[in-house]
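For chain A:
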Amino acid sequence: MPKSNTILYLDGVSVSFDGFRAINNLSLVLDKGEMRAIIGPNGAGKTTMMDIVTGKTRPDAGEVYFDGQVDLTKHDEAEIAMMGIGRKFQKPTVFESHTIEDNLMLALKGPRSIFPALFHRRSAAEARQIDDILGIIRLGDKRDELAANLSHGQKQWLEIGMLLAQDPKLLLVDEPVAGMTDAETEETARLLRDIARDHSVIVVEHDMHFVRELGVKVTCLHEGSVLSEGSLDFVSADERVVEVYLGR
Partner candidate 1 sequence: MLEVSNATLHYGAAQALRGVSLKAGAGKITCVLGRNGVGKTSLMRSIVGHHRLTSGSVAFEGKALDRSAAYDRARSGIAFVPQGREIFPLLTVRENLESGFAPLKRADRNIPGHVFELFPVLKQMLARRGGDLSGGQQQQLAIGRALVMRPKLLVLDEPTEGIQPSIIKDIGRAIRYLRDQADIAVLLVEQYLDFCRELADEVNIMDRGLIVHSGPAEDLDRADVRKFLTV
Partner candidate 2 sequence: ADDTIKVGILHSLSGTMAISETTLKDAMLMLIEEQNAKGGLLGKKLEAVVVDPASNWPLFAEKARELVSKDNVAAVFGCWTSVSRKSVLPVFSELDNILFYPVQYEGEESERNVFYTGAAPNQQAIPAVDYLMSEDGGSVKRWVLEGTDYVYPRTTNKILEAYLKAKGVAAEDIMVNYTPFGFSDWQTEVAAIKKFGSAGKKTAVVSTVNGDANVPFYKELGNQGIKAEDIPVMAFSVGEEELAGLDTAPLVGHLAAWNYFQSIDTPENAKFIADWHKFIKNDKRTTNDPMEAHYVGFNMWVKAVEKAGTTDPDKVIDAVVGVSVPNLTGGYSTMMPNHHITKPVLIGEIQADGQFETVSQTSGLVMGDEWSDYLADSKDLISDWRAPLSCGNFNVATGKCGGKGTN
């Protein structure tokens, strides 16, 4: 099997909820260092696919491998996260009663067990990293505010920041620019392209401008399996994609 050079390898994955097939014999391969955009109609199974990869949902059938050898179906969320898969959720979820800064601190890469956390003291390197991220997500002036007091878009940014802090090998980004202005959208695309230089990334988005700006290979899902795959132009020229997704 050519799993060896892949960062993520899904084959024949299916999952159903109360008889409803959300993912249907899905196969998808992501190479190391690749960035991929995933589009597809609402309810196509994009988020569910991420749930499977991150261990939130167990597939009924199929193989899910990370880094060519790790069978992800055998691990739980925390383990998968520790291996280096980070995720931004579709609905931004942050720690509302912590400050922006603490949110980032908890996400920072590092040991994940109790006693180190108990005796942890912030190092200068960590402080610098947090400052950098705060700069990137432009929340520096709000660093001591509680995350609960952020607007929707600001929470989106914070979550991206947490993902950066985590510094995973593979990033799963679910609708990062929903609720962002066009300018911010561009900014985000630039950021993701930056990240993609030394990380593998999967981005789910409905915003075609954004996808175009990413300039990467696109996969279109429909009813739980791949409908079309290729460059954006190729995919958007596909009649079926126009039919179920883009509309006329």
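Selection rule: all candidates are chains of the complex that A comes from, given by their letters.
General observations
By our rule, contacts are C-beta pairs under 8 Å (C-beta built on N, C-alpha and C of every residue); 3 or more make two chains touch, one makes a residue touch a chain; residues count from 1.
What you see is a predicted model, and the numbers here were worked out from it, not measured in a lab.
Taking any copy into account, the candidate from 1 or 2 that touches chain A in the complex is 1. The touching residues of chain A, counted against candidate 1 in their complex, run 17, 20, 39-44, 46-47, 90-91, 138, 149-154, 156-157, 175, 178-184, 187, 206-208, 244-248.
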